[in-house]
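Note that this complex is displayed minus one protein chain, with the remaining chains in position.
Moving on, here comes chain A:
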Amino acid sequence: MFLHIFKYRIITLLREKSLVFWTMIFPLVLATFFSVALGNIGKIEEFSPISVTLVSGEALNQQPEFLKTMEDLSKGENPLFDLSVSDERTALQHLKDYDISGYIIPGKTPDLVVLNSGLNQSILKHFLDQYSQNTATIKEIVASNPDALPALLESLSMTASYVVEKGVTEKSTDPTLVYFYALIAMACLYGSMYGLEEVNRVQANLSAEAARINIAPVHKLKVFAAGVIAALIIHFSGLLILLGYMNYVLGVGFGQNTGYVIMVLFVGSILGISMGTFISALVKKGEGVKIAVVLIVSMAGSFLAGMMIGEVKYYVAKHVPILGYLNPANLLSDSLYALYYYDSHMRFFLNLTGMSLYSLLFCSMTYLIIRGRKYASL
(Lines give C-alpha, C1' and ligand atoms only; values in the text may rest on other atoms or scores of the structure.)
Protein backbone atom coordinates (compact mmCIF):
# COMPACT_ATOMS: atom_id res chain seq x y z
CA MET A 1 0.00 0.00 0.00
CA PHE A 2 2.75 2.43 1.04
CA LEU A 3 4.73 1.76 -2.14
CA HIS A 4 1.58 2.13 -4.25
CA ILE A 5 0.88 5.57 -2.77
CA PHE A 6 4.56 6.52 -2.94
CA LYS A 7 4.84 5.53 -6.63
CA TYR A 8 1.82 7.60 -7.63
CA ARG A 9 2.96 10.53 -5.48
CA ILE A 10 6.28 10.59 -7.32
CA ILE A 11 4.42 10.61 -10.66
CA THR A 12 1.98 13.36 -9.64
CA LEU A 13 4.68 15.59 -8.14
CA LEU A 14 6.86 15.30 -11.24
CA ARG A 15 3.88 16.24 -13.41
CA GLU A 16 3.00 19.33 -11.41
CA LYS A 17 4.47 21.91 -13.75
CA SER A 18 4.47 24.90 -11.42
CA LEU A 19 6.17 22.92 -8.64
CA VAL A 20 8.81 21.59 -11.00
CA PHE A 21 9.41 25.07 -12.38
CA TRP A 22 9.83 26.87 -9.06
CA THR A 23 11.82 24.17 -7.32
CA MET A 24 13.97 22.87 -10.18
CA ILE A 25 14.01 25.06 -13.28
CA PHE A 26 13.95 28.50 -11.64
CA PRO A 27 17.06 27.92 -9.46
CA LEU A 28 18.92 26.60 -12.53
CA VAL A 29 17.96 29.69 -14.52
CA LEU A 30 18.96 31.95 -11.64
CA ALA A 31 22.30 30.14 -11.28
CA THR A 32 22.96 30.72 -14.98
CA PHE A 33 22.17 34.43 -14.60
CA PHE A 34 24.44 34.62 -11.56
CA SER A 35 27.22 32.94 -13.50
CA VAL A 36 26.92 35.39 -16.39
CA ALA A 37 26.62 38.45 -14.14
CA LEU A 38 29.29 37.50 -11.62
CA GLY A 39 31.69 36.21 -14.29
CA ASN A 40 32.18 39.81 -15.44
CA ILE A 41 33.22 40.99 -11.99
CA GLY A 42 36.59 39.24 -12.36
CA LYS A 43 37.00 40.45 -15.91
CA ILE A 44 36.50 44.08 -14.87
CA GLU A 45 39.34 43.75 -12.38
CA GLU A 46 41.70 42.30 -15.01
CA PHE A 47 44.28 44.73 -16.45
CA SER A 48 44.29 45.26 -20.22
CA PRO A 49 47.49 46.44 -21.95
CA ILE A 50 47.42 50.13 -22.91
CA SER A 51 47.39 50.69 -26.65
CA VAL A 52 50.06 53.23 -27.50
CA THR A 53 51.88 54.28 -30.68
CA LEU A 54 55.46 55.47 -31.02
CA VAL A 55 55.88 58.00 -33.79
CA SER A 56 58.62 56.81 -36.17
CA GLY A 57 61.30 59.11 -37.53
CA GLU A 58 64.77 60.44 -36.87
CA ALA A 59 64.09 61.15 -33.19
CA LEU A 60 63.15 57.52 -32.53
CA ASN A 61 66.19 56.27 -34.47
CA GLN A 62 68.37 58.34 -32.19
CA GLN A 63 66.83 56.78 -29.07
CA PRO A 64 67.02 53.00 -29.56
CA GLU A 65 67.07 52.48 -25.74
CA PHE A 66 63.64 54.14 -25.49
CA LEU A 67 62.24 51.89 -28.22
CA LYS A 68 63.83 48.86 -26.48
CA THR A 69 62.28 49.85 -23.13
CA MET A 70 58.84 50.24 -24.72
CA GLU A 71 59.17 46.90 -26.53
CA ASP A 72 60.25 45.15 -23.32
CA LEU A 73 57.20 46.51 -21.51
CA SER A 74 54.97 45.22 -24.31
CA LYS A 75 56.09 41.58 -24.00
CA GLY A 76 55.61 38.81 -21.52
CA GLU A 77 52.66 37.39 -19.59
CA ASN A 78 51.27 40.67 -18.29
CA PRO A 79 52.39 43.38 -20.75
CA LEU A 80 51.91 47.02 -19.79
CA PHE A 81 51.62 48.28 -23.36
CA ASP A 82 50.19 47.17 -26.65
CA LEU A 83 52.81 48.93 -28.78
CA SER A 84 52.71 49.97 -32.41
CA VAL A 85 55.03 52.22 -34.44
CA SER A 86 53.78 54.49 -37.20
CA ASP A 87 54.10 58.00 -38.60
CA GLU A 88 52.42 60.82 -36.72
CA ARG A 89 49.56 61.21 -39.18
CA THR A 90 48.51 57.55 -38.83
CA ALA A 91 48.97 57.75 -35.05
CA LEU A 92 46.70 60.77 -34.89
CA GLN A 93 44.06 58.98 -36.93
CA HIS A 94 44.24 55.95 -34.59
CA LEU A 95 43.87 58.28 -31.63
CA LYS A 96 40.81 59.95 -33.14
CA ASP A 97 39.33 56.52 -33.82
CA TYR A 98 39.94 55.60 -30.16
CA ASP A 99 42.13 52.69 -31.28
CA ILE A 100 44.93 53.89 -29.00
CA SER A 101 45.01 55.72 -25.68
CA GLY A 102 47.75 58.07 -26.88
CA TYR A 103 50.88 58.38 -28.96
CA ILE A 104 54.40 59.39 -28.06
CA ILE A 105 56.65 61.65 -30.09
CA PRO A 106 60.22 60.74 -29.05
CA GLY A 107 62.69 63.50 -28.42
CA LYS A 108 64.92 64.89 -25.77
CA THR A 109 61.76 65.20 -23.71
CA PRO A 110 59.17 62.78 -25.20
CA ASP A 111 55.79 64.34 -25.93
CA LEU A 112 52.60 62.48 -25.09
CA VAL A 113 49.55 63.23 -27.21
CA VAL A 114 46.15 62.15 -25.83
CA LEU A 115 42.60 62.96 -26.74
CA ASN A 116 41.12 62.89 -23.23
CA SER A 117 42.12 62.14 -19.68
CA GLY A 118 41.75 58.77 -18.00
CA LEU A 119 43.52 55.96 -16.22
CA ASN A 120 45.45 54.77 -19.29
CA GLN A 121 46.56 58.29 -20.13
CA SER A 122 47.67 58.86 -16.52
CA ILE A 123 49.72 55.63 -16.60
CA LEU A 124 51.35 56.70 -19.90
CA LYS A 125 52.19 60.12 -18.47
CA HIS A 126 53.54 58.63 -15.24
CA PHE A 127 55.65 56.19 -17.24
CA LEU A 128 57.14 58.96 -19.42
CA ASP A 129 57.85 61.18 -16.37
CA GLN A 130 59.54 58.28 -14.60
CA TYR A 131 61.52 57.39 -17.73
CA SER A 132 62.68 60.98 -18.30
CA GLN A 133 63.59 61.40 -14.64
CA ASN A 134 65.59 58.17 -14.49
CA THR A 135 67.34 58.88 -17.79
CA ALA A 136 68.33 62.34 -16.60
CA THR A 137 69.57 60.96 -13.26
CA ILE A 138 71.69 58.29 -14.94
CA LYS A 139 73.19 60.79 -17.37
CA GLU A 140 73.99 63.14 -14.50
CA ILE A 141 75.66 60.40 -12.42
CA VAL A 142 77.67 59.14 -15.43
CA ALA A 143 78.93 62.63 -16.02
CA SER A 144 79.72 63.59 -12.42
CA ASN A 145 80.46 60.34 -10.54
CA PRO A 146 80.76 57.23 -12.78
CA ASP A 147 81.78 55.02 -9.80
CA ALA A 148 78.33 55.41 -8.29
CA LEU A 149 76.59 54.04 -11.40
CA PRO A 150 76.41 50.34 -10.33
CA ALA A 151 74.82 51.30 -6.98
CA LEU A 152 72.32 53.53 -8.78
CA LEU A 153 71.32 50.82 -11.22
CA GLU A 154 70.91 48.37 -8.35
CA SER A 155 68.67 50.76 -6.43
CA LEU A 156 66.58 51.43 -9.55
CA SER A 157 66.03 47.73 -10.19
CA MET A 158 65.16 46.94 -6.55
CA THR A 159 61.50 47.04 -5.51
CA ALA A 160 60.26 46.42 -2.02
CA SER A 161 56.75 45.81 -0.70
CA TYR A 162 55.95 46.87 2.83
CA VAL A 163 52.43 45.35 2.95
CA VAL A 164 51.81 41.62 3.53
CA GLU A 165 48.46 40.20 2.35
CA LYS A 166 46.89 37.96 4.99
CA GLY A 167 43.37 36.42 4.83
CA VAL A 168 40.94 35.92 7.72
CA THR A 169 41.25 32.18 7.21
CA GLU A 170 43.55 30.03 5.18
CA LYS A 171 40.74 29.27 2.73
CA SER A 172 40.67 30.78 -0.72
CA THR A 173 38.07 33.54 -0.67
CA ASP A 174 36.05 33.71 -3.85
CA PRO A 175 33.45 36.41 -3.19
CA THR A 176 31.06 35.13 -5.87
CA LEU A 177 30.54 31.86 -3.94
CA VAL A 178 28.41 33.74 -1.40
CA TYR A 179 25.78 34.43 -4.04
CA PHE A 180 25.64 30.80 -5.13
CA TYR A 181 25.35 29.69 -1.51
CA ALA A 182 22.48 32.13 -1.08
CA LEU A 183 20.82 30.67 -4.16
CA ILE A 184 21.16 27.14 -2.77
CA ALA A 185 19.60 28.28 0.51
CA MET A 186 16.69 29.85 -1.35
CA ALA A 187 16.17 26.68 -3.41
CA CYS A 188 16.07 24.66 -0.16
CA LEU A 189 13.35 26.91 1.24
CA TYR A 190 11.32 26.51 -1.93
CA GLY A 191 10.74 22.96 -0.66
CA SER A 192 7.98 24.52 1.44
CA MET A 193 5.87 24.41 -1.74
CA TYR A 194 6.04 20.61 -1.62
CA GLY A 195 5.14 20.62 2.07
CA LEU A 196 2.13 22.78 1.39
CA GLU A 197 0.99 20.46 -1.36
CA GLU A 198 1.34 17.36 0.81
CA VAL A 199 -0.94 18.76 3.53
CA ASN A 200 -3.49 19.82 0.93
CA ARG A 201 -3.53 16.28 -0.40
CA VAL A 202 -4.51 14.68 2.91
CA GLN A 203 -6.77 17.24 4.54
CA ALA A 204 -10.33 16.47 3.51
CA ASN A 205 -11.38 20.07 4.15
CA LEU A 206 -8.83 21.32 1.61
CA SER A 207 -9.41 19.20 -1.50
CA ALA A 208 -11.90 16.73 -2.92
CA GLU A 209 -9.08 14.25 -3.64
CA ALA A 210 -8.09 14.40 0.02
CA ALA A 211 -11.71 13.75 1.05
CA ARG A 212 -11.71 10.65 -1.14
CA ILE A 213 -8.43 9.50 0.43
CA ASN A 214 -9.87 10.04 3.93
CA ILE A 215 -12.79 7.79 3.10
CA ALA A 216 -10.49 4.96 1.99
CA PRO A 217 -9.40 2.26 4.46
CA VAL A 218 -5.92 3.70 4.88
CA HIS A 219 -4.51 5.89 7.65
CA LYS A 220 -4.09 9.39 6.29
CA LEU A 221 -0.73 9.75 8.03
CA LYS A 222 0.50 6.81 5.96
CA VAL A 223 -0.56 8.68 2.83
CA PHE A 224 1.06 11.83 4.22
CA ALA A 225 4.33 10.04 5.05
CA ALA A 226 4.49 8.48 1.56
CA GLY A 227 3.89 11.90 0.03
CA VAL A 228 6.48 13.69 2.16
CA ILE A 229 9.15 11.06 1.40
CA ALA A 230 8.36 11.32 -2.32
CA ALA A 231 8.57 15.12 -2.07
CA LEU A 232 11.88 14.91 -0.19
CA ILE A 233 13.41 12.61 -2.79
CA ILE A 234 12.30 14.85 -5.66
CA HIS A 235 13.30 18.09 -3.95
CA PHE A 236 16.67 16.75 -2.81
CA SER A 237 17.33 15.36 -6.31
CA GLY A 238 16.50 18.77 -7.75
CA LEU A 239 18.98 20.38 -5.37
CA LEU A 240 21.67 17.86 -6.34
CA ILE A 241 21.03 18.66 -10.00
CA LEU A 242 21.42 22.35 -9.14
CA LEU A 243 24.69 21.66 -7.32
CA GLY A 244 25.96 19.51 -10.20
CA TYR A 245 24.99 22.17 -12.73
CA MET A 246 26.79 24.85 -10.74
CA ASN A 247 29.85 22.68 -10.27
CA TYR A 248 30.28 21.02 -13.66
CA VAL A 249 28.53 23.34 -16.12
CA LEU A 250 29.02 26.79 -14.59
CA GLY A 251 32.37 25.90 -13.06
CA VAL A 252 31.47 27.11 -9.58
CA GLY A 253 34.05 25.42 -7.38
CA PHE A 254 32.97 24.17 -3.98
CA GLY A 255 36.43 22.78 -3.26
CA GLN A 256 36.66 20.62 -0.17
CA ASN A 257 33.17 21.70 0.89
CA THR A 258 31.06 19.75 -1.61
CA GLY A 259 30.26 16.98 0.90
CA TYR A 260 29.21 19.50 3.52
CA VAL A 261 27.13 21.42 0.98
CA ILE A 262 25.30 18.17 0.11
CA MET A 263 24.66 17.69 3.83
CA VAL A 264 23.16 21.20 3.98
CA LEU A 265 21.05 20.42 0.91
CA PHE A 266 19.59 17.35 2.59
CA VAL A 267 18.82 18.98 5.94
CA GLY A 268 17.72 22.17 4.14
CA SER A 269 15.34 20.17 1.97
CA ILE A 270 13.77 18.62 5.09
CA LEU A 271 13.59 22.07 6.69
CA GLY A 272 11.90 23.60 3.64
CA ILE A 273 9.35 20.81 3.25
CA SER A 274 8.53 20.65 6.98
CA MET A 275 8.15 24.44 7.12
CA GLY A 276 5.65 24.23 4.24
CA THR A 277 3.65 21.46 5.93
CA PHE A 278 3.51 23.45 9.17
CA ILE A 279 2.34 26.66 7.51
CA SER A 280 -0.19 24.78 5.42
CA ALA A 281 -1.56 22.96 8.46
CA LEU A 282 -1.64 26.12 10.58
CA VAL A 283 -3.28 28.50 8.12
CA LYS A 284 -6.95 27.58 7.83
CA LYS A 285 -7.48 29.38 4.54
CA GLY A 286 -7.54 28.54 0.84
CA GLU A 287 -4.55 27.33 -1.15
CA GLY A 288 -3.84 30.80 -2.57
CA VAL A 289 -3.57 32.33 0.90
CA LYS A 290 -1.31 29.50 2.03
CA ILE A 291 1.02 29.95 -0.93
CA ALA A 292 1.15 33.68 -0.16
CA VAL A 293 2.02 33.00 3.50
CA VAL A 294 4.72 30.49 2.51
CA LEU A 295 6.24 32.99 0.09
CA ILE A 296 6.07 35.87 2.59
CA VAL A 297 7.68 33.80 5.36
CA SER A 298 10.39 32.47 3.02
CA MET A 299 11.15 35.85 1.48
CA ALA A 300 11.10 37.74 4.80
CA GLY A 301 13.34 35.09 6.38
CA SER A 302 15.67 35.17 3.38
CA PHE A 303 15.80 38.97 3.46
CA LEU A 304 16.73 39.01 7.15
CA ALA A 305 19.32 36.33 6.43
CA GLY A 306 20.97 38.67 3.93
CA MET A 307 20.15 36.79 0.77
CA MET A 308 19.20 39.97 -1.05
CA ILE A 309 21.32 42.60 0.71
CA GLY A 310 24.33 41.13 2.45
CA GLU A 311 24.53 43.97 5.01
CA VAL A 312 21.13 43.05 6.50
CA LYS A 313 22.58 39.81 7.85
CA TYR A 314 25.35 41.71 9.64
CA TYR A 315 22.90 44.36 10.90
CA VAL A 316 20.63 41.66 12.38
CA ALA A 317 23.63 39.84 13.89
CA LYS A 318 24.83 43.07 15.52
CA HIS A 319 21.56 44.62 16.71
CA VAL A 320 19.02 41.75 17.04
CA PRO A 321 21.13 38.58 17.28
CA ILE A 322 18.23 36.52 18.67
CA LEU A 323 16.36 37.06 15.38
CA GLY A 324 19.25 35.46 13.53
CA TYR A 325 19.09 32.35 15.72
CA LEU A 326 15.30 32.10 15.41
CA ASN A 327 15.18 32.60 11.65
CA PRO A 328 15.31 29.20 9.87
CA ALA A 329 16.41 30.88 6.66
CA ASN A 330 19.32 32.43 8.50
CA LEU A 331 20.39 29.07 9.92
CA LEU A 332 20.39 27.69 6.40
CA SER A 333 22.37 30.49 4.82
CA ASP A 334 24.66 30.82 7.83
CA SER A 335 25.65 27.16 7.64
CA LEU A 336 26.83 27.83 4.09
CA TYR A 337 28.54 31.08 5.10
CA ALA A 338 30.24 29.20 7.94
CA LEU A 339 31.63 26.74 5.41
CA TYR A 340 32.86 29.65 3.35
CA TYR A 341 34.46 31.77 6.07
CA TYR A 342 35.70 29.49 8.83
CA ASP A 343 38.30 26.74 8.99
CA SER A 344 36.51 25.06 11.90
CA HIS A 345 33.18 23.29 11.30
CA MET A 346 31.77 24.04 14.73
CA ARG A 347 29.51 26.87 13.61
CA PHE A 348 28.45 24.83 10.59
CA PHE A 349 27.31 21.92 12.75
CA LEU A 350 25.63 24.27 15.24
CA ASN A 351 23.56 25.68 12.39
CA LEU A 352 22.83 22.19 11.11
CA THR A 353 21.63 21.17 14.57
CA GLY A 354 19.39 24.25 14.70
CA MET A 355 17.92 23.37 11.31
CA SER A 356 17.28 19.78 12.41
CA LEU A 357 15.56 20.96 15.60
CA TYR A 358 13.39 23.31 13.59
CA SER A 359 12.46 20.51 11.20
CA LEU A 360 11.55 18.30 14.14
CA LEU A 361 9.43 21.08 15.64
CA PHE A 362 7.66 21.75 12.34
CA CYS A 363 6.97 18.03 11.80
CA SER A 364 5.64 17.57 15.35
CA MET A 365 3.38 20.62 15.12
CA THR A 366 2.10 19.50 11.72
CA TYR A 367 1.34 16.06 13.13
CA LEU A 368 -0.57 17.54 16.07
CA ILE A 369 -2.64 19.72 13.75
CA ILE A 370 -3.47 17.21 11.02
CA ARG A 371 -3.85 14.05 13.10
CA GLY A 372 -7.55 14.86 13.64
CA ARG A 373 -9.58 12.68 11.33
CA LYS A 374 -12.95 14.36 11.44
CA TYR A 375 -13.60 17.90 10.34
CA ALA A 376 -15.92 20.58 11.68
CA SER A 377 -16.76 21.55 8.11
CA LEU A 378 -15.74 20.56 4.59
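Note that in this section contacts are C-beta pairs under 8 Å (C-beta built on N, C-alpha and C of every residue); 3 or more make two chains touch, one makes a residue touch a chain; residues count from 1.
FYI, contacts and distances are computed from a predicted model.
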Per UniProt, and picking from "ABC transporter ATP-binding protein", "Carbon monoxide dehydrogenase small chain", "2-oxoglutarate ferredoxin oxidoreductase subunit gamma" or "Helix-turn-helix transcriptional regulator", the hidden chain is "ABC transporter ATP-binding protein"
One chain is left out of this view; which of A:Asp87, A:Asp129 or A:Glu209 touches it in the full complex?
A:Glu209
Touching the left-out chain: which of A:Ile11, A:Val142 or A:Val249?
A:Ile11
The one of A:Gly76, A:Pro217 or A:Gly259 in touch with the missing chain is A:Pro217
Residue ranges of chain A at the interface with the undisplayed chain
1, 4-5, 8, 11-12, 15-16, 204, 207-209, 211-219, 373-378
